[in-house]
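Omission of a single protein chain aside, the complex is shown with its protein chains in their original locations.
Up next, chain A:
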Amino acid sequence: MQTQPDGLIAELQAKNPKAFERIYDRYSESTFGVINSVLKDKHLAEEVLQDVFVKIWNNAESYNSSKGRFFTWVLNIARNAAIDKTRSKAYKNKQKNLKAEYFVDIIEEKNSFSNKIDAIGIQKYINVLKPYCKKIINLLYFQGFTQAEASEELEMPLGTLKTRNRNCMNKLREILTN
């Protein structure tokens, strides 16, 4: 169970390069996953990940814990950078060969996992995850849709969306903690 490393974040904001290294160690792989889920392209995702962490270093002082989580702050930078990349010519050229629709496809197709997570567990979970869960988590988390946008996209009332999302996340946590 990891908690938000507030001391480390303060050090990062004070431009401590060592703190940056540890922040990178802590957040880079998940951020890479988010970017890759948006772009579905390893090379473009590598480019964007580097841009994102340069931004994290340069704009660290703009993070304010009274507005939200550091996790969310990093997530927003990553999603925005990845979505910006989808508007680039390089991305549009590669789109033709795309197969993966959601993060689930990426996870299912992936055959090498880092030792940080239980690969078998997650693939097993993804397989039993309800289709609407895959869609909701994809839109709200990976694609960064607002509640209203996701509600419209999935033709689902706001209340239902919120409850179902909660249930989907509970299921995910259940599998991961086991």
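Observations, loosely collected:
Going forward, a residue touches a chain if its C-beta (ideal position, glycine included) is under 8 Å from a C-beta of that chain, and two chains touch if they have at least 3 such contacts; residues count from 1.
What we mean here is this: contacts and distances are computed from a predicted model.
Between the listed names "Peptide O-xylosyltransferase", "Phosphopantetheine-binding protein", "Oligopeptide transport system permease protein" or "Anti-sigma-K factor rskA", the UniProt record for the complex's undisplayed chain reads "Anti-sigma-K factor rskA". By the touch criterion stated above, the residues of chain A touching the omitted chain are 1-4, 15, 17, 20-21, 24-25, 28-34, 36-37, 42, 45-46, 49-50, 53-54, 57-58, 65-69, 71-72, 75-76, 79, 103, 106-107, 110, 112-114, 116-117, 119, 122-123, 126, 137, 140-142, 144-147, 150, 162-163, 165-166, 169, 172-173, 176.
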